[in-house]
Every structure is written in structure tokens, then in C-alpha cells.
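Here the complex is missing a single protein chain, while all its other protein chains stay put.
After this line comes chain A, so read on.
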């Protein structure tokens, strides 16, 4: 990409608003002749010169037909992109250094044949699409945090290859990038059983706990009739039993040497978190200004907290 092109496209991208989803219209579609288009115009010019000199009327016809074809190709290429609706679904969280897969949905009216190429604005190539649907576009994640989907480029040279219609898209989807786990041999601190930090996990049981809104699947037996008589709303009684105690693992930000970088700490905490989950332990994750209590098997909130640590509004 030449310097000017780079400058032009970055200028274009700067002024684009981020959108949840968008439909391409004339204000977003750019049209430029391809090299082939310029080449064919050159051919038309040569034929025209020949026609002028040799007074060959039919050569004028040929020359003007080629020119008209290039001009019509502008409209036909525009039609390839016009009315294209694009949105991005929620991507799955990834670990830093692997590819995030962005599910992009492209829709256009049925029955219109289109041939598009969708890719990242700074990478050549892309995925070829010839019918509406969803494509997964992979993008390498470089660092932990919240990664917003990079600008996309959708383009088409169909049906003649003479003019390229393209549009840049800035969508709003974000993907959560976990820190890359880094083995931490240091044993995590454990809290005593039934520690005060442990949360009571509700498990259906015998003892009455509280009232909840009644729903048909709960059955008539569970309706709290007294409450209905008093308040006129259908409520259901809920019974629970205290859960059996389990080992709890304490993961602390401050447990590492003071000179350790934040990312290194997060990577180690991530490793510890995953290890605790494998062992089936409850986890207490203490980060500066944040404390999470996680029951066994509940890793995602912890990982997300690690991913989102210190991230306010990442690009």
C-alpha cells in the first residue's frame, strides 16, 4: 500500500463512526476503476484514435461501447454493495495470542446475485461471499484486554472486474482477551473451610428460604396462599439447604513481588485461576479495588475480571 493510499484510508477510517450494525448506502460506498478498468479505457482510446484516423465508423462503435461498459461497470459495482446489511454477533472470549473469531452477518435481499469479499482493512484478501449468511473472520489478538473489532473492508469487483466498489466498516463489537496463562509454581493460599468469605450457594432442600414469583411449572403445591391472600400476587415458596463446605483458594494481586509487572501478575493469576478450577475449588480473587468470589466451575467472571483489569476503553 502506498503512502498516499495509507493516509487516505486512515483519514477515511478516522471519520467513520462506530456502529452496532449498518446498511451500506451511497454515502459509504466508494468506487474506483481497477487497473484492468484503466487498461480497457486505454484500449478504447487506442481504438478511438484508429477510428479517427482511418474514418472507421464501426471502430467508433467499439471504442464507445468499451467506454460505456466501464461507465456502466461503476453502477453495476455499486449495486453489488448497495443495501448490504452488516452486523457482528458476539465473539467468544479468547486467550491473548490466539485468533479471535468474529461472527459477521451479511444480509441482502434474496434473489440478488452478489459476489463480495470481506476482510480486515489492513490485510489483503478476505473471505469470498456469494450468498447472504454468516462468516467467521479470524483476527490475531496481540494483547490482553478488550479488543474492539478492527475496521473491516468489504469490496466487490463483480460483475465485470473493471470497477471496484469498496466500503470501510467500523463496528462496535468487542471481544474479551484473557491474559495468556503463565505457570506459577507458588502454591495459592487457602482459606479455612466455611470461611466467612464463602458464599452460601443455594441448593434445593427442605428448609423454607424465601418467596419467589410463581410460575406455572412450579406447580400449584408451591403457591404461597397466605401471601396471595394478603397481597393478591401469586408467589411460590422456595426451599433450600445449606451447601456442603468445599476448599476455597485465595488468589491475590498483592501476593507477588512488588516489582512484578501488571501483565505478568495477571498471567500468573490466570494460571492459578484455571488450576483452581481444575481442582474444583472455590476461588476468591482479590484485585486492587475489586474482589470476586467464585464457586467451583465458575471461571468466566474471573477470567473476564483479569481481562478487563485496568482497561477502561481500549481501542
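Quick note on the criterion: a contact is a pair of C-beta atoms (placed from the backbone, for glycine too) under 8 Å apart; a residue touches a chain by one contact, two chains touch by 3 or more; residues count from 1.
Following the convention adopted for this analysis, contacts and distances are computed from a predicted model.
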Looking only at "Transglutaminase superfamily protein", "ABC transporter permease", "NADH dehydrogenase" or "Na+/H+ antiporter subunit D", the name UniProt gives the absent chain is "Transglutaminase superfamily protein"
Looking at A:31, A:76, A:262 or A:275, which makes contact with the chain not pictured?
-> A:76
Please pick, from A:66, A:86, A:118 or A:249, the residue that touches the omitted chain in the full complex.
-> A:66
Taking the entire complex into account, which one of A:22, A:47 or A:118 touches the absent chain?
-> A:47
What chain A residues would touch the chain not displayed?
-> 35-36, 39-40, 42-44, 46-47, 49-69, 71-73, 75-76, 78-79, 82-83, 109, 113, 115, 128, 130, 157-162
